[in-house]
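Only a single protein chain was left out; the remaining protein chains are all shown in position.
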Amino acid sequence: MGLVRKKAPQDPPEEVLPDRTSPETLLSQLDDPDADCRREAALGLANVPEAVHDLLARVGTEDDPRVLESILTTLAAHDTEEVAGSLAVHLASDEAGLRTAVAAALATMPSSVPAVLPGLLAAPDHDVRVMTAMVLADLQHPEAHAWLVRMICEDPHPNVVTGAIDALLPSATADDIPLLTDAVERFPDDPFLRFTVKSALPRLTGTP
Amino acid sequence: MVSPPAAIGLSDADFERFCEYFYKRTGIHFTSAKRYFVDKRIDACIRSSRYDTFAAWFAALRMSDHGEMLQELINQLTVNETYFLREDYQFDAMLSTVLPEVLKARGGRGRIAGPLKILSLPCSTGEEPYSIALRLLEEWDEIDHVDVEIHGADIDSDVLAKAAHASYGERSVQRVPKAWMNKYFVVVGGGRYQVDEGIRSAVTLHRVNICDTAAMRSFRDFDVIFCRNVLIYFDELSSRRAAENLYGALRPGGYLFLGHSGSMSRISPIFTPTRLPEGLVYQRPTGAK
Partner (left out) sequence: MTSDTATSSDTGTRARVLVVDDAATVRLYHSSLLTGAGFQVSEAANGLEAVEAALGTEFDLFVVDVNMPRMNGYACVEALRSENVGTASPVVMISTEDRPGDADRAYLAGANLYLVKPVNGDRLVRVATMLTAEVAA
């Protein structure tokens, strides 16, 4: 009872032996009925390029949100056009959990998202463009500001424009004031857009 | 004597924008009460950078995802010192609520199969796992009836060597009650105090990278994990992976303590938050429907 003592207290700190389960085994575990098993398999397939295809296939079909989270954590580390393109499709999903999880993953992929952006910005479904603004809000890319500016100036749907404005504001400067006031002119009946720009202006004009 | 240049100075709008950004990146919230402190620290960061204005510095900061600029900023804005019984209200929570719950869930003192397992990660130079050992021995009334394993893990072998040696200066032990110092520490050369062999042997140390899933697989079925004040330093993907690895290291129903500035709300939805009198703690769900 009490604190369990080490057998040989003078031993140096143990180097941890990494798990050696083979990728083949882990891939087969992606279909295991137990969610924890699937979760661990998805995580264990980190840095295994051969697993990307199988993982992408499961993004749209995995029911358990924790397993989906782990699949996306593994996939997002492959910042490639293949992965970004495949994930971007799910921004159109009817499942809020799926589309927001995918948006969060895409926001961590600054190398590959630019390639899929033109398609997203031109998507006929305005909800997809709203999700695209969400991605741009967090994407660490020097052009993110410019893409948001384009959305604010050009998008025909007020919800998309307000989403883009919200994404832009943390990095906005006084130079952005004209485009914000123009947006209000474009959508004079949208109370939220008017309020947003009005409340943001003092902060923008105050910055040197 | 050359007088220092005027402080770069933050406008109210700048301060607000900065706080929003810092909160989003780290979960740490500064109010206007901390204005002076934050202003001075940011000023120091800007001066040591190649930017002349807050605007330029801030734009550069935003561009790098948890790069060096943010690391330096976090170091400037947070307390990094480690010492015995740091944030011990969380040890209070462990003793008064968490361990009793865990013991109950595992059948009680007579029927529990296997030891209670506690992990401190990162353990740094050892103050945290040794603090846990001391509090259990001195203040947990079940300690004589239940096996407890304490593990410490860190990525840095230098600090682990220090943890193994377990000798500390005055500053590190200043919160330790005198009676415990007499009982569990030996005075060694250079005004330092060494944790006695009995306590040292009660903590098993490991070298591991918290973001390495394969390596973290070695840690299983922990009832309590302390992972305090480290996740804020990680970028988005690394912190998600670290959270997943911590989840995997916990027994279902196991508890995770983050530091006072830590919140899973910035990182991952996989844990269930629970409010204790002493603050928030996270649990791996039991999976019971």
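A and B are the chain letters, set down in written order, and residue numbers restart from 1 in every chain.
Just so it is clear, a residue touches a chain if its C-beta (ideal position, glycine included) is under 8 Å from a C-beta of that chain, and two chains touch if they have at least 3 such contacts.
No experiment lies behind these values; they were computed from the predicted model shown.
Of A:117, A:134 or A:183, it is A:134 that touches the chain left out of the display.
Counting over the whole complex, chain A has residues 65, 94, 96-97, 99-101, 103-104, 107, 127, 130-131, 134, 138, 158-159, 162-163, 165-166, 169-170, 190-193, 195-196, 199-200 touching the chain that is not drawn. Chain B meets the missing chain through residues 20, 24, 263-269, 272-275, 280.
Convention: only the chains that are shown with their structure count from here on.
Rounded to whole angstrom units, the spacing between the C-alpha centres of chain A and chain B is 27.
Note for the complex: chain B touches chain A at residues 11-14, 16-17, 20-21, 53, 55, 59, 62-65, 115, 133, 136-137, 143-150, 153, 157, 160-161, 163-164, 197-202, 204-208, 212-219, 236-237, 240-241, 244-245, 248, 268-270, 287. Across the complex, chain A meets chain B through its residues 1-6, 9, 12-20, 36, 39-40, 43-44, 46, 65-66, 69-70, 73, 76-77, 107-108, 110, 138, 140, 142, 170-171, 173, 202-204, 206-208.
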